[in-house]
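Encoded as structure tokens, here's the structure I'll be asking about.
The complex appears here minus one protein chain, its other protein chains still in place.
Think of it as A, B and C in the order they're written, each chain with its own count starting at 1.
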Amino acid sequence: MLDETAEGVFAIAVTPFLPNGAIDWESVDRMVEFYIAMGATGLTILGMMGEAGKLTAEESVALVKRVVARSTVPVVVGVSAPGFAAMKALATASMDLGAAGVMVAPSSNLRTDAQIITYYHSTAEVLGAAPFVLQDFPLVTNVVISTDVILKIVTDCPTCVMLKHEDWPGLEKISALRAASDNGARRISILCGNGGLYLLEEMLRGADGAMTGFAYPEMMAQVVSAYQSGDETRARDIFDAYLPMVRYEAQPGLGLAIRKHTLAQRGVIAHDTLRKPGAVLRETTKREVQLLAARQDERLQALEVR
Amino acid sequence: MLDETAEGVFAIAVTPFLPNGAIDWESVDRMVEFYIAMGATGLTILGMMGEAGKLTAEESVALVKRVVARSTVPVVVGVSAPGFAAMKALATASMDLGAAGVMVAPSSNLRTDAQIITYYHSTAEVLGAAPFVLQDFPLVTNVVISTDVILKIVTDCPTCVMLKHEDWPGLEKISALRAASDNGARRISILCGNGGLYLLEEMLRGADGAMTGFAYPEMMAQVVSAYQSGDETRARDIFDAYLPMVRYEAQPGLGLAIRKHTLAQRGVIAHDTLRKPGAVLRETTKREVQLLAARQDERLQALEVR
Amino acid sequence: MLDETAEGVFAIAVTPFLPNGAIDWESVDRMVEFYIAMGATGLTILGMMGEAGKLTAEESVALVKRVVARSTVPVVVGVSAPGFAAMKALATASMDLGAAGVMVAPSSNLRTDAQIITYYHSTAEVLGAAPFVLQDFPLVTNVVISTDVILKIVTDCPTCVMLKHEDWPGLEKISALRAASDNGARRISILCGNGGLYLLEEMLRGADGAMTGFAYPEMMAQVVSAYQSGDETRARDIFDAYLPMVRYEAQPGLGLAIRKHTLAQRGVIAHDTLRKPGAVLRETTKREVQLLAARQDERLQALEVR
Partner (left out) sequence: MLDETAEGVFAIAVTPFLPNGAIDWESVDRMVEFYIAMGATGLTILGMMGEAGKLTAEESVALVKRVVARSTVPVVVGVSAPGFAAMKALATASMDLGAAGVMVAPSSNLRTDAQIITYYHSTAEVLGAAPFVLQDFPLVTNVVISTDVILKIVTDCPTCVMLKHEDWPGLEKISALRAASDNGARRISILCGNGGLYLLEEMLRGADGAMTGFAYPEMMAQVVSAYQSGDETRARDIFDAYLPMVRYEAQPGLGLAIRKHTLAQRGVIAHDTLRKPGAVLRETTKREVQLLAARQDERLQALEVR
């Protein structure tokens, strides 16, 4: 079961599809193994980058089953839904299948502090004993959650064990949450998103690792590891080597297509297919990725990372 | 099967719940009969006011089955979903169960004209032979669809047979669409929403009726009927008699709670329960409704409507 | 100087233009006299419906000067601006010219409770001794202000003397604010907007009157007066007589064009010109207004209101 001590890299997994749009189960298996081999300490499926909204309820449950069966690390399942009935159905099924916890983003119509707090009170009630991750991603949800509101939810809901931190800018939020736990608030796990674009500063502020889906998960694993072993310079060197690609993959909407393309190039998934509506990569974009990857390889060799 | 000739009043049905939150199937049956007895020429279920987002996929299909089995008028099913897979699953199940058509609101992230047109091209492709209603409700979807874009969709997608008109202000849009069909564009059915607040002007502009959920559906039936029989003054008298209540029910978010309260008061549904998150009526509000209903009754008696 | 005891009807004044787009100063004078003759106890200029954003800084000050010179009732000036420097410049000029107070809507990028509170702290600091009205209009500002946040601002900022109440739905907010002042919070004036669509219920909940721009300000004056004299039935009769027109004018964006058209028809302003970008009324709309006005006259004669 997921708890407040979770750390390292929870890879946000894509959902691999065949060219006809069906789930590509063989690629699912390969992908699970890949993420773990690259250093993932956990997996997150059915997140926004997992095209969760494009699956049917049946497909979602089937994916949870397949991933949990294959994974040797904890699996977190995104269960955000327009209503609590669907959220409860998927969360219950997921926990029954062996998921370690679930993740919930706020409903995009929430605005005031009280509305957000009430929403997570209801979420915690609906989820029962299942540990949950609060996903804080204003760029997409359009819901801005203040540090005080997060702390209130942490105080009121013991099953809230992790923050998926994806506010932008969000570094001060990490500092404030850690200062609060230094002063007696419950300390929950903070894993950071945004494709890893601020990973180093996030670690320095007190994050426990990353929960994001950059197509080179080994970057996050190595940066977190170097940082935790006290070698900040090494962490920076590795981070900088990958940064041009991190930046390129950070393009909203397009990023998932780039990520799937890279995973396909790396042999992890068989096809870079996205379900509609989804971006389709043009040749120019593929060439730009290729150029970035070539320079990245050179830098990594110079660093003797591989 | 729903087609371009649809007219009259398609009642937007609520989804009745028991106090424990389960669907209240007996109230569903009673509600279907009520709407038809009050003059509905069609029913629309699983719309926004049907709390569609709060049902599980299984519940949605079960509701379609129950309503279609009971109804003697065409049933339209709201199938808007975050992705096309879930849309297709519910649409296919609904049409198989005997629904007359489906309704699709645009995904709220659509912005440019081309994005909206592409979305409905994909929708039509996904839905196959099922006739569909284009729901144009910018206040909630945050997507503004121009008249030209609607006409493009009507031209490109023969299965688009109806516009659920709910832009605000939207009267000019009706006039423009009717002018276009006078000039050769395919004429589709236009049924209007917004709780009936502009019903009379909408009819005068060329709408074919209403598709909305005001708790007194007989108002819409009588206004449409009076207008169609040429008695515009009678139509206005009836409309004005109900207007204070129409206006009161038009409060966003709160409106559904008021509507369910009224339907419960009228004996149509057993409970005014909303699933969370939903507004709860305070006593002050209930008294305001009661006062409005009493004055409404007086005015209707003066008009000898009942 | 505006204070917490303000009540009655503060008419939201339009800004009259000549057909060439220049300010029509003669119509400004006539309009001021008209609003007061119709029962206005105050005037509000340079609000959203005053096309404030379409004036230059110089024109805004000139308008304040002209209106204040002519008015025998307190004048409130809308000073909302993208930044505090422009807000301060207009507020200072207005108070120097004899305005009774100013009105400030929240900047549309505010989201959390703390951000809104900080914004009004800064506003109060910038405005100095000038009494101000907090404008709460989420439909346009996209900022949702909870009752608790309003109370916090009222507590922290003694110069906040009035709420322009325009949340929708917003009746519960009035009840909650009045319950709070019954329990010791400072009681500020609450004047309501939304074109008067909920005026009666707003009075019943504890509002002190209206601050809105319906083209028949006498409706608001008579409803408030009847209510305050204890004759609720009379208040409802008058309200209902005007309601079809209130509703028609309530169309967002289009409403101002309808309002100016009616004021021009009534001889108050010489031209119904809006500065660009602004709606232009088509003939069909003008006929609909004419029909509504004719029926309104009949109902008023039956009530012997005039």
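The rule is simple: a residue touches a chain if its C-beta (ideal position, glycine included) is under 8 Å from a C-beta of that chain, and two chains touch if they have at least 3 such contacts.
Everything numeric in this text was worked out from a predicted model, so none of it was measured.
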Shown chains that the omitted chain touches within the full complex: A, B, C
Options A:23, A:151 or A:171, residue touching the unrepresented chain: A:171
Which of C:1, C:37, C:69 or C:85 contacts the chain that the document leaves out: C:85
Those residues of subunit C which, in the complete complex, touch the missing chain: 51, 53-59, 81-86, 89, 107-108, 118-119, 122, 275-277
Interface with the undisplayed chain - residues on subunit B: 111-115, 144-146, 148-149
Subunit A residues touching the omitted chain (full complex): 168-169, 171-172, 175, 197-198, 201, 204-205, 236, 239-240, 243-244, 247-248, 251-254, 282, 284-285, 288, 295
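What we mean here is this: only the chains that are shown with their structure count from here on.
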Contact graph of the chains (line, ring, star, complete, other): complete
Centre-of-Cα separation between subunit C and subunit B, whole angstrom: 33
Rounded Å distance between subunit A and subunit C, as computed from the means of their C-alpha atoms: 47
Inter-chain centre distance, subunit A versus subunit B - centres from mean C-alpha coordinates, in Å: 38
